[in-house]
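My structure is below; once you've seen it, I'll send some questions.
Certain chains of the assembly are absent from this excerpt, and the rest are unmoved.
To keep things simple, chains are lettered A, B and C as they appear, and every chain counts its residues starting from 1.
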Amino acid sequence: MLELKSLACVRGERRLFSGISARYAPGTLVRVCGDNGTGKTSLLRLVAGLSEPAAGQILWQGQDSQRERAAFQRDLVYLGHASGIKDELDPVENLMASSALAAEGIEIGAARQALGEMGLGERLALECKVLSAGQRRRVALARLLVTRKPLWLLDEPFNALDPQAVERLADTVGRHLAAGGMCLYTTHQPVPIRATQSVELRLGRN
Amino acid sequence: MTRINWFKYASPATFFPLAGRLIPWFRALAVLFGVAGLYVGFFVAPTDFQQGEAYRIIFLHVPAAWMSMFLYMLMALYAGLGLVFNTRLSSMMARAVAPTGALFTFLALWTGSMWGRPMWGTYWVWDARLTSELILLFLYFGYMALVAAIDDPRRGDRAGGVLALVGAVNVPIIYFSVKWWNTLHQGSSINLTRAPSMAAMMLWGMLLMALCFWMYSIAVILARVQCVIAEREQRSAWLQELAAGEA
Amino acid sequence: MREPAQADVVLAGDGTLFLGLLRRDLLLVYRRRADAVTVLVFFSIVVSLFPLGVGADPNLLRLLGGGVVWVAALLASLLSLNRLFAADHADGTLEQILLSPLPLPLTALAKVTAHWIATGIPLTLMAPVLGMQFGLDGDGLLVLSAGVLLGTPVLSLVGAVGAALTLGLRGGNLLVALLILPLNIPVLILGAGAVDAAQSGLGAGAHLSLLGALLVGTLVGAPFAVAAALRISLD
């Protein structure tokens, strides 16, 4: 159960949004909508606890996420515009490192398999530096195949992906939701995701 | 018993006019003490039997050195309060203190080296006290450079706070350097347990000048903090409304 | 339906997480092993510049030896600081690190450890070789090495605070220098002083134990400062 309580966000002299309140039950898919610059990225970072709201609270399982920061962060995956892929490591090393960092260490076999599913089977031995834009994105997204955390925050995850990859990712998210997970995401290109409960959170008109 | 609500004065909006009312008083006191101090220092205090007239630099040097260290501690204290309790005013105070602190540090260095020429035959030696005082200057500069480099004022305040606290270790080093290392520079001659070992008039001159520097610092810092408040609050006036509405 | 409880999430302990992060960083160090070599070469070049700048009188050089080696070590450590967090910041890894369950001071410690292994150890190994070039003798060399061994972790720790504070700021490189060089001066004075003391036949024990105390102090305090700085820089 994720609850936003009259959240507000301020950047410079500009109030991006304020008074955002909502409650989301497990299994809900939340699409954060809005034009460029309305504050979607800012909202996701705020929910993840990477920045502090100008006002308001975020409750996770009834607990204030800022006070119970450790417990909250143990439950979430955040993938932003920058995807945290190390140029010098190959995809397998990257995936294993990012999983380990989130306290979900995985075996090399599992990493290979997940990357294979993302269509990177042939590129496992290359440094990520030489991968194409879409391939790098896939390396980051492979993380979603091996995580068991309930709350996903995905900022434009479909960017730079080709249609097959988009479909595969939509499928992954669908399965996550079916298993009772929750997902907040942003996208400018509408993508059909299988979800029993799907809501939109629409941001400002500025 | 009525409790004064001190937190009222921790809000920039109430502090601003208060500061405005105090500044002229402190300015006047600074002039007063300054005139008295200089008079005592240059006309009343006797010529030193060892150093001749050059010693009179002491009336600027020692108070400036005191202020340089004291203001750093003050800045670190404010910055730390701002960091821990997220009080806006204390961070603004920290920012306002820094340039004055740097000024006095520079003054101490400068008068010190002017004095060093007749006393030690050189403007500068790399002894522990001089060096640590120089480091203090660099620390002030570092603090100012850091907060200036960060556009977001809140982030700048907090980053500066961490730095100011880390740098605070230097102050005891300056203070005790003459004890810990065997150096050219004078040891402490004013001591709470012992009677002062210098002429009473010299002591008076120094104290008056110290008071003058104090008053000057307070006046300037208050004026500067007013500028900081004005600059920031005009931007975030509506932000306060927002916070008030939400509370 | 899966309740989003933590029960079925395999939680690793802090120790495992710490080692995991350390391993990743060491892997990166290994991939960029050319860097470690470059630190060494930079170190050697700076040390060698001096005789060129100030002339090559052997007695003068013996006098300068310890100081020059220490200054060069300080600069080399400084120059390599931008590797500590900048890359992680630019590619988004730092956000992941902040979201990791590992307490942030431990994260900081892991990264500093990796940095020290990549720079401090090579510097320690190289210092006596360069000291020899300046005509330092047995005792002086020993003290020089011991000092560098104790001092470089302090440089890395203090440097990490500066690097974290200036993350994402333009001119970060030089700003870091400005912030941390003053803080590192005590290390320099103690380290160079130890060599001098050893050369002139006095014991260097006092200097070295002060360095050790400095190390313990920063080891305890710096990780917390780094953690605070990281949170601030990412807000």
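Just so we're on the same page, a residue touches a chain if its C-beta (ideal position, glycine included) is under 8 Å from a C-beta of that chain, and two chains touch if they have at least 3 such contacts.
These numbers come from a predicted model, not from an experiment.
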Taken as a whole, the complex in this structure file has the formula A x2, B x1, C x2
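Methods note: only the chains that are shown with their structure count from here on.
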State which chain is most central when centres are taken as means of Cα atoms.
-> C
What is the chain whose Cα centroid lies farthest from the Cα centroid of chain B?
-> A
In whole angstrom, the CA-centroid distance of chain A from chain C equals 35
When the centre of a chain is set as the mean of its C-alpha atoms, what distance in Å lies between chain A and chain B?
-> 48
If you average the CA atoms of chain B and of chain C, how far apart do the two points sit, in angstrom?
-> 32
In chain B, the residues touching two or more other chains are 152
Sequence positions of chain C contacting 2 or more other chains = 235
Residues of chain C touching chain A in their complex?
-> 1-4, 6, 8-12, 16-17, 20-21, 23-24, 27-28, 31-32, 87, 90-93, 95-103, 234-235
In the complex formed with chain C, which residues of chain B make contact?
-> 83, 128, 131, 135, 138-139, 141-142, 145-146, 149-150, 152, 154-155, 158-159, 162-163, 165-167, 169-170, 173
Chain C residues touching chain B - in the complex, by the definition given at the top = 161, 165-166, 169-171, 175, 178-179, 181-183, 185-186, 189, 225, 228-229, 232-233, 235
